[in-house]
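One protein chain omitted, others in place.
Here the chain labels run A and B in written order, and each chain numbers its own residues starting at 1.
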Amino acid sequence: MEIKKFILRRLLEIAIIFFVILTILFVLFRLAPGDPVARMVDPMWTPEEVEHVISQLGLDQPIWTQYLYYLKNFLSGNFGVSFHYGEPVENIIWDRLPNTILLFTTSTILAALAGVFFGKIAAWRKGRKSDTWMTISALVCHTLFVPWFALMLVWILGYKVGWFPLNGIISPEVWVNENTNFPMKALDVLHHMMLPLMTLFVVQMGSYLLLMRSSMLGTLKEDYIVTARAKGLTEKVVRNHHAARNAALPVITSIGLSLAFSINGGALTETVFTWPGIGKELVFAVGNNDYPLAQACFLLIAAVVLTANLIVDVLYAYLDPRIRY
Amino acid sequence: MTLLSVENVCVSYRTKNGVLNAVDDISFGLDEGRSLGFVGESGCGKTTIGMALMGLLPENGSITQGRIIYGGRDLVQLSAEAMRTVRWNEIAMIFQAAMNALNPVHRVHEQIREAILAHHPDTLQADLQQRVEMLFDLVEIPRERMQDYPHQFSGGMKQRAIIAMALACDPKMVIADEPTTALDVIVQDQILQGIKTIQNRMNISVIFISHDIAVVADVCHDIAVMFAGQIVEFGSREEVFETPIHPYTRLLLSSYLTLDGERPEPIAFAAKTPNLITPPSGCRFYEQCPKATQACENDPPEYREISSTHRALCKVVD
Partner (left out) sequence: MNILADRIHLIERLAKGWAIFRQNLLGKIGLTLMIIFALMALASFFTPFLGPTYDPMTGVDPEISHATGPSWRHWLGTDFIGRDIFTQLLEGAKIAFMVGLSAAFISIVLGTIVGMLSGYLGGVMDTLLMRLADMIMVMPSLLILLLLAALFGQLNIWLIVLLIALLRWPGVSRIIRAQTLTLKQRPFIEAAKVAGASHLRIIFRHIMPNVLPLSFLYMTFRVTSAILVEAALAFLGFGDPSQVSWGMMLQWVWKTGHMFQAPYWLLPPGICISLLTLSFYMLGRAMDEVLDPRLRKEEHSG
């Protein structure tokens, strides 16, 4: 089946890119000023702990051997120990990953759906007031400065009207209580997720709306739209079943392309809301000079971005029969 | 029996530079089971007529004058909803296959079913299936190909699929807009023969639009030659071919060769379409006409009846 070959080829490409990123990171690590050993080793540890980590990471070996150790460690999941948390890094990142995925995937999917829906309507009503308003609003949303918008939401909806909590993912009181069952816990997480979700949703929706709108405007000029009208189909069917169905395809590709940008936004949002995800950990780790954690977070995000790109590509191949057959 | 009667129809487009009169005072009739060909170069208005008949003019286009009488009703006056029921059900269209006339993301048989369901929503699945199969048989496409997507079809097959789709609702009239352009000659011939056969078998009236007079002559009973938005000559195939009156018709005919018969003397000319936003007050063909006189420049010509079925928009030639 064509798709299987396609996926395998892309997986190979991703593996190569990832490998290149790993190598570059290693080179930078060695090039950076200061003592590489000190970067991976917490001065507060006992000499035995220091010894242990040094030998594990091969920091006392010549460069080529070190590189091999580096790769081996990475592939076996050993990222070193976080200074700040005092725990092996792998525990931390696997704990945080689901939170990021939850927030990011939900906001991207909702934003894409909303963007496609409103972009379709805006293009259909091109030139009219509703279109002008939608386009300008989308433009404003698209260019909002994410952390500032996040702060505004926290201030107005969190602080002033108090509808939502100001940060974090859970209210400890809820979870500590033995009587709370799963739905209540889920609701608590949802409650905390609302503001960061809104931040990411609004900013991303603007982009998707603009994209869908211009894609739709192009699609509406196509000949098969004339055919559809000629067949006597209602305007709604022409718009949704014929035009939008085609116009949505480039938007899906762009979800992949704009991932880099939206992950930036995601990291900023997580930081402002102290949402315990990989992005927030990266920022905090850099601030705390916790290099092992920072490096691991970065690599994990790189892996996530590459995988997400693959998923989007497969989705596109599935939706566009010209690629599948 | 007259199926369609077009009376003094004018179509214009609002453009940045002014109002463009694409079609000026067109009148013609089409009987049941007959085919009429519109011939002319690009910009002469033939496609506009097709679109106007279907009510598919773009945003900036409108029928500013005249009546289109079909089935006892004036199509120009119909509401959008009423026109929607006429489209495809009564009057269908065959588009150029080289264009993107079929939606690339839907299977071909779905697009045909859609047309049927739009007008007969209560059709049963089994009947739909049967009808699609029958249509495919009619245009000689293997039934297994029904499930395919448009990009998997060859050019000729796509054209046949488009024809099948046009016949889906059993229309009384079909408008074919350049259906053989961009196909190679052999396929072209197949399609033309196919159209002729279908037309005879199902007694459908056809309006055939083309820039190629040879193609039109093959398929159509009557021919309308168009230039700059006007019908400059109208007659039966024999009349127009054997006794062309209008200089433009003569020029068109001279530029193609027949396998039999004498080779007429080719006359080289490059026709320039006159400005349709501010059309000349006299004959529109004046600039390029080899037979033009001084009177032609300022006085608009009128139709001369050469016979009850043959007329030409020229006052000079006999």
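A few notes on this one:
In this section, a residue touches a chain if its C-beta (ideal position, glycine included) is under 8 Å from a C-beta of that chain, and two chains touch if they have at least 3 such contacts.
Model, not experiment: these values are computed from the prediction.
Check A:Trp94, A:Phe145 or A:Trp175 against the missing chain and you find that the one touching it is A:Phe145.
Contact with the chain not shown here comes from a single listed residue; of B:Gly43, B:Pro104 or B:Pro300, that residue is B:Gly43.
Shown as candidates are A:Ile3, A:Ile17 or A:Ile109; the residue that touches the absent chain is A:Ile17. Contact between subunit A and the absent chain runs through residues 17, 20-21, 25, 28-29, 32-33, 39, 139-140, 142-149, 151-152, 154-155, 159-160, 257, 259-261, 263-264, 267-268, 271-272, 279, 282-283, 285-287, 289, 291, 294-295, 298, 301-302, 305-306, 309.
We adopt the following convention: only the chains that are shown with their structure count from here on.
Those residues of subunit B that touch subunit A in the shared complex are 54, 56, 84-89, 92-93, 95, 99-107, 114-115, 118-119, 148-149, 151-152, 165.
By the touch rule above, subunit A contacts subunit B in their complex via residues 222-224, 226-234, 237, 242, 245-246, 249, 319-322, 325.
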